[in-house]
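Of the protein chains in this complex, one is absent; all others appear in place.
Chain naming follows the written order as A, B and C, and within any one chain the residues start at number 1.
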Amino acid sequence: MAHLITALILLPIAGALVLCVVRQSHARGIAFAFNALSAALAIALWRNFDTAAPGLQMVERHNWIPAIGAEYLLGVDGLSLLLVLLTSLLFPFAFLAQRGGRGFCALMLLMQSALYGTFTAQNFLLWFLFYEMSLVPAFLLIKIWGGEKRDGAATKFFVYTFLGSVAMLLSFLAIYFVRGTFDLAALATLGKTGILTGNMAWLAFAGIFLGLAVKVPLFPFHTWLPDAYESAPVGVSMVLTGVLSKMGVYGFIRLLLPLFPHEIQILGPWLLGLAVCSIVFASLAAWAQSDLKRMVAYLSINHLGYCLLGLFAIAASSPSALIDRQAVLSGVFIQIFNHGVTAAALFYFVGLLEERRGLRGLNDFGGLMQRTPLLCGWMSVAMFSSLGLPGLNGFIGEFLIFKGSFAVAATFTAVAALGLLVTAIVFLRAMQALFTGPLAESCGALPDLYLREKCIIVPVTMLMFALGIAPQFVFNLFNTTVVQMARLFA
Amino acid sequence: MSTAAFIVIAILMLAGALAAATLSKLIHAALCLVIAFIGIAALFFLLGAEFVGLVQIFVYVGAVAVLIVFTILLTRHAEEPTSGFNWSGVLVAVAVFAGLIWVILQTPSLSAPAPVIEALTVKRIGEVLMTDYIWPLQCVGLLLTAALVGGLILVMEEKR
Amino acid sequence: MTPTLTLFLIISAALFSIGLLAALSRRHAIFILIGIEMMLAAANLNFIAFWRFAPQPQAPTGVMVAIFSIAIAAAEAAIGLALVISVYRHYRTTNVEKLDQLKG
Partner (left out) sequence: MTSWILAHLWLIPAAPLAMSLLILGLAGSRPRTGSALAIIGQVVALGLAVVAFVPTLETPGFRTFQNFTWFTFGEQALRIGWVLDPLAAAMLVMITFVGLWIFVFSTGYMAGDKNFSRFFAYLSFFSAAMLGVVIANSLLLLFVCWELVGLASYLLIGFWIHKPSAAAATKKAFITTRIGDIGLFLGILWLYGGSGTLLFYDGGNGCLEKTGLLALGASASFIALLIFSGAAGKSGQFPLHVWLPDAMEGPTPVSALIHAATMVAAGVFLVARMYPLFSFGALDGVTPSLTVVVWIGVVTALMGALIAVAQADIKRILAYSTISQLGLMMVSLGVGGVAAGIMHLLAHGFFKALLFLGSGSVIHGCHHEQDIRKMGGLRRIMPVTFLAYAIGMMALSGVPLLFSGAWTKEEILHATAHWPRSPVPYYLMMAGVVLTALYMTRQMICVFFGKPREAAERAHESPSVMTIPLIVLAVCTIALSAVLTPAWPWLHSYLTGEPAQFDLGRLIQPMLFVSLALVAAGIGLGILFYRNAGRDDPLARSQPLLFRFLENKMWLDELYAKTVIAWSAMFSKLSDWMDRHIWDGLARTIGGAGQLIGIVSANFDERGINAGVDESAAGTRGLGRLIAARHSGRIQTYMGVIAVGMLALLVLYAWLT
């Protein structure tokens, strides 16, 4: 069990290599088998994880390039484990949603490996390696298998995120030259007293902020996202929104907040303003979309905006109560997980509609409820979950985030609550256009859910209900980590 | 380390390099490149890295230069574009050169004299290669094999 | 006066810039390769020089890096030239200005 995390990271790569030599027709099955193995490993990781113990667990530490402070340092805490589990959950889901040949499956597996690495690496260089490694498969997946606008979208996606990454790398080099370490935990403790001084600190902060803000994305660095999500094939969109966007939030929690507490405090209102803009503008923009995929993409920005709102709120106001910090951190963690599940499900449903109809505009459908009641019913569950209906998973995270941030930044939070309203409008408008009214002629022959689709949807929906009604089992994963981090951010 | 030798070698090497970069006839440029490579090897000798110098000569002069010449011969039917010259490139190169020189001259700690060292024997290099650098060595071996196979595949005549 | 590290660095900077010049401004693909080789050689020269002028005794890291870089450069040259040949077969030209397929 000593090298469980390494095994987890290498397994998808091994899968990708195996895929190079098998027949096209077997590719999806083999990829799925490797996914199952990964999921088993992730569950083993979960079983071995002691939820009561603070700090990193199952640490693997080896020298890599001592001359530049690079270490092979892996470890998991509650947050990492949560994201590893989310990754293991969403990739099979994405594979089931999307047909693909050898190349497609191999690239997806590479991306999966990179994600595992990103969420478990505890040394910046190693983390950055995996962080960038995820970018290449994502680019190729959009570029090769994407929709009609794929070329522009893929280039935009790549250039945007790569630019951000370069800025982040430079900032970390600056930090390394001063502090002499890339160890994230060590840097976090140094951050309390100011990791850098003077202009250098602001430059480094700006670089890291840019890199992460592009990835999440935070307004106004988000314009790559609608294009990318719209153009990507459904399975890739699911992974992009479900897991890849979480890398940015994860980065904010792991890197920016611990390293630059003073800078964030000084910039607090501005950062909160950006988060609120993310929430409000993205939801308003979603309202104006007529393409379902683009609409869901904008709502993805909106939902991650809540996470950043909470994080900035507790980091920006220095005397925040312990309960608020814990509420926000728990809320952000659970929101990450919930959004991963829900947004992926929404993309899946959009994919089903597109598969059946060949189009995915809001106006290309009508009165589906009469023709495909099951599809509409289950899709509505996902939509209500996304708009934060209590009893489904979306509510818990939003409630906790708002609870914590309202106590320290009431005005911003109150404005952000508009996002909740507009999200509801967006989804109800979509439901009205898609499901109700007289059956559109073009939709007269659409089939309802097939058995295999039901087999995918039902467990996912059950998970949404479970998370909404009795979420304790997820909270158990990270409560210790939340307590520890809440103390760190004090 | 003799100053006179250094100056002569440096001038020859740079002249060769400049010629290799600017001569309009390819074949001449390739020959000048050989001179530049030999100059570099000589500089390596001067710095006490005899083994690297020898490797430089074997690899660059012996193999790479020959390869270049062969390539020139194989592609000589192309309409000769060799005379074309892009002046913005010159600008960039000069700017980079100025920047580098500026940085070098700004750094004060570089003017220390060379310390005395014990000769770096081939035996020592071999030992280090087989112990500390065994993994990189294997990787380079793999890389060279891959390059060999790749090169072959690239230049094989396509079957019609 | 014996040559100092500064001198070696200046020489290597000069060589690097000449290589850059060749790579940037010549139209023939082989010149680009020649330029790259020169830049690599300049880098090697730096490695060796830094090793030589570093406080002694120490492990021959600079030398080892130079050796590996030469090996990699050889591989690179072989592939690069093979590419030139196959490109020439394909397009009947070695003028890089006509090879703009990378354009999106």
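In this section, a residue touches a chain if its C-beta (ideal position, glycine included) is under 8 Å from a C-beta of that chain, and two chains touch if they have at least 3 such contacts.
Please read these numbers as outputs of a predicted model, since none were measured by experiment.
Enquirer: Identify the visible chains that the left-out chain touches across the whole complex.
Expert: A, B, C
Enquirer: Using the touch definition up top, pick the residue from B:I7, B:A63 or B:A95 that touches the left-out chain.
Expert: Reading the full complex, the residue touching the unseen chain is B:A95.
Enquirer: Specify the residue from the set A:F34, A:F172, A:Y229 or A:F281 that touches the hidden chain.
Expert: Once the missing chain is taken into account, the touching residue is A:F281.
Enquirer: Consider the whole complex, including the chain that is not shown, and state which of A:G75, A:P261 or A:G331 touches that chain.
Expert: Result: among the candidates, A:G331 touches the missing chain.
Enquirer: Can you name the residues of chain A that touch the chain not displayed here?
Expert: Output for chain A: 149, 151-156, 159-160, 170, 174, 200, 203, 219-224, 226-227, 280-282, 284-285, 287-289, 322-327, 329-331, 367, 369-370, 384, 389-391, 395-396, 399-400, 402-403, 406-407, 410, 413-414, 417-418, 420-422, 424-425, 428-429, 431-432, 435-439, 470-472, 475, 479, 482-483, 486.
Enquirer: In the full complex, which bits of chain B touch the chain not displayed? Write them out.
Expert: 86-89, 92-93, 95-96, 99-100, 102-103, 106
Enquirer: Tell me, which residues in chain C touch the chain that this view leaves out?
Expert: Listed in rising order, the touching residues are 20, 23-25, 32, 96-97, 99-104.
In the analysis below, only the chains that are shown with their structure count from here on.
Enquirer: Using mean CA coordinates as chain centres, what's the chain A-chain B distance in Å?
Expert: About 47 Å, centre to centre.
Enquirer: Mind checking the centre-to-centre distance between chain B and chain C? Centres are C-alpha means, answer in whole Å.
Expert: Chain B and chain C have C-alpha centres separated by 6 Å.
Enquirer: Two or more other chains touching the same residue: where does that happen in chain C?
Expert: Counting only residues that touch two or more other chains, chain C contributes none.
Enquirer: Enumerate the contact residues on chain C facing chain B in the complex.
Expert: Contact set of chain C toward chain B: 1-11, 13-28, 30-31, 33-35, 37-38, 41, 44-45, 48-49, 51-53, 55-57, 59-60, 63-64, 66-68, 70-79, 81-86, 88, 92-95, 97.
Enquirer: Using the touch rule from the top, collect the residues of chain B that touch chain C in their complex.
Expert: Per the stated touch rule, the residues are 1-3, 6, 10, 13-14, 17-18, 20-22, 26, 29-30, 33, 36-37, 40, 43-44, 46-49, 51-52, 55-56, 59-60, 63-64, 67-68, 70-72, 74-75, 78-79, 81-82, 84-90, 92-94, 96-97, 100-101, 104-105, 110-118, 120, 124-125, 128-129, 132-133, 136, 140, 143-144, 146-148, 150-152, 154-155.
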